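Remarks on the structure that follows.
Here we show just some of the chains, and they stay where they sit in the whole.
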Amino acid sequence: MIKETFSNKKKLSAELGFGNKNYNESVRFLNQDGTVNIKRKISDKHMGFDLYHWLLSITWLQFITLVIISYVGVNTLFAIIYFGLGADKFGGLVGGASTENFSKLFFFSAQTLTTVGYGHIYPNSGSTSSVSAIESMLGLMGFALVTGLLYGRFSKPKADIQYSNNAVIAPYIDNTGFMFRIANKKQNELIETECKLALAINNLETKKREFHFLELERNQINFLPFTWTVVHPIDDKSPLFGLSEKDIIERDAEFVILIKSITDTYFQTVYSRMSYKPHEVIWNAKFTPMKQTPQRNGGITINIKDIHDYTKVTMN
Amino acid sequence: MIKETFSNKKKLSAELGFGNKNYNESVRFLNQDGTVNIKRKISDKHMGFDLYHWLLSITWLQFITLVIISYVGVNTLFAIIYFGLGADKFGGLVGGASTENFSKLFFFSAQTLTTVGYGHIYPNSGSTSSVSAIESMLGLMGFALVTGLLYGRFSKPKADIQYSNNAVIAPYIDNTGFMFRIANKKQNELIETECKLALAINNLETKKREFHFLELERNQINFLPFTWTVVHPIDDKSPLFGLSEKDIIERDAEFVILIKSITDTYFQTVYSRMSYKPHEVIWNAKFTPMKQTPQRNGGITINIKDIHDYTKVTMN
């Protein structure tokens, strides 16, 4: 819920946490995909690196490549150890060339790591038995980590919100309003969806960047089966009141959106964020109502692609 | 907590998120099982499909069938690969007919995928060893996903709320009230249970669908050991005030219930939702008090089936 009023001068800046520095060129704090456009550099890399976060946030291709490389790497390593201990310390390896034995020990390692353990090759001495006992333990724990991450990535909660490509300045009641539309891209339901809208804008007098929360006609919705048109009425209390299209470009405005919701898959709270820059705001336009098609089974269908559609209007 | 007052005209519609379109026929937003009766059509299927959500929401029969088909399918696939590489590349496969070998390679695949690895058949060349090394790795990860889903389905938190089959319009203090009863169907305890009640109704003048939150005599309860009779007093501030049974049918009313609670199994927040349509509302009836039977051990027993019972009353 939005409780900030900004009546107090000293609270004008930095509520969002982006600081009030006025970069002399256009900056974008939030990328369109919701990631923050700021990097923290941490000199002592070991301290700052969050392996878990990184393994959850890399792409699936990177993750799978990493798993395969690790699997081959670990097996190569153990094959070298086994080979160093001596191929004659293994039952089932009768003579054979060195390269053939190495290859067989590589696969013996894979059979140990995955605990498949066919047994046609087996450790036949204390040293090789010890190493394979360690390897099978490492295998169990390593695969548990990998599969934990795999499931963690798979089940990671997210608010898959579709935002309209543009925000519009449209007629609203007796005046105009700043509007954008959102919809749920997934088949699950989002409940108790809340929205906050903030404006980051340069103050030409103080040469500082200011932040204002924009009051919404409604900031919570119980269900999101169709789309939700979020509306900020541009009345005389609005920081946008009296500003023209040219003004918000000159003052490098950014409209920052924070969405909080609950997915009904596991009743997890999820967050989504996005921002519009002035060139993504269409003036004197309104959103085309979504076409709602009744189905034979009594349900109603919408096409989520219609969310971007708007029509130009003449404003008084 | 319900803070909306609806004193403001522009807030009358769409708080629930169902929009204010007046379909000229009767619509039901929420099915009796709490699912939303609206489908989002997403043209690019790949984008919108949520595999995880789907695997958690299909029935157990569908899930188990899918697991078995996948298991047979993957083993068939690997059997084909092994057979293509050559049955002579396996130890333990002496001669034998092609079909017999294929069948044996199918079971070898199953023994590799599950890592049981008896070893009476084993890969005896680089190519077959490589494929089985891949298969055992895939097996570990695939079964981890399947068992993660299995446990996820098994442990999925839910509010298993039993709603009375009907709501009633019953005498309440000096007037009448809209009432329904809920109980916990499960053996766990539900704590801090909250209820919201909303009314969706067509406005005959504006030809739009309106939404009103209905004030409750009480919207939170700390324990739910027996039943909870949720009461909306129909006083002069109620949107139901003065409406007759005929009115709510004509105006296609829907009473939407949102329940939020915490299960004490894992202290997870869970949600439940339901709706009553006019034909499920009994006028001039009151719920029969639940029979509470003291037990020898000092406890009190109720029969949850009694929750639906009501008796007709004469109203003034």
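Letters A and B name the chains as they come in the text, with residue numbers starting at 1 for each one.
By definition in this document, a residue touches a chain if its C-beta (ideal position, glycine included) is under 8 Å from a C-beta of that chain, and two chains touch if they have at least 3 such contacts.
This one's a predicted model, so the numbers in the text were calculated from it and none came from an experiment.
Each chain in view is the same protein; 2 are placed here, and the whole complex, as held in this structure file, contains 4 copies.
Please note the rule applied: only the chains that are shown with their structure count from here on.
When the CA atoms of subunit A are superposed on subunit B, the rotation angle comes to 90 degrees (nearest 5). Annotation: 26 Å between the Cα-based centres of subunit A and subunit B.
Only residues 67, 71, 75, 103-104, 107, 110-111, 114-120, 143, 146-148, 150-151, 154-155, 160, 173, 183-189, 191, 193, 217-218, 220-226, 228, 262, 264-267, 292, 294-295, 298-305 of subunit A touch subunit B when the two sit together in their complex. Residues of subunit B that touch subunit A in their complex: 10-11, 14-19, 21, 23, 25, 27-29, 36-43, 47-54, 56-57, 91, 111-112, 115-119, 122-124, 126, 129-130, 132-133, 136-137, 139-141, 144-145, 148, 152, 156-157, 196, 198, 258, 268-271.
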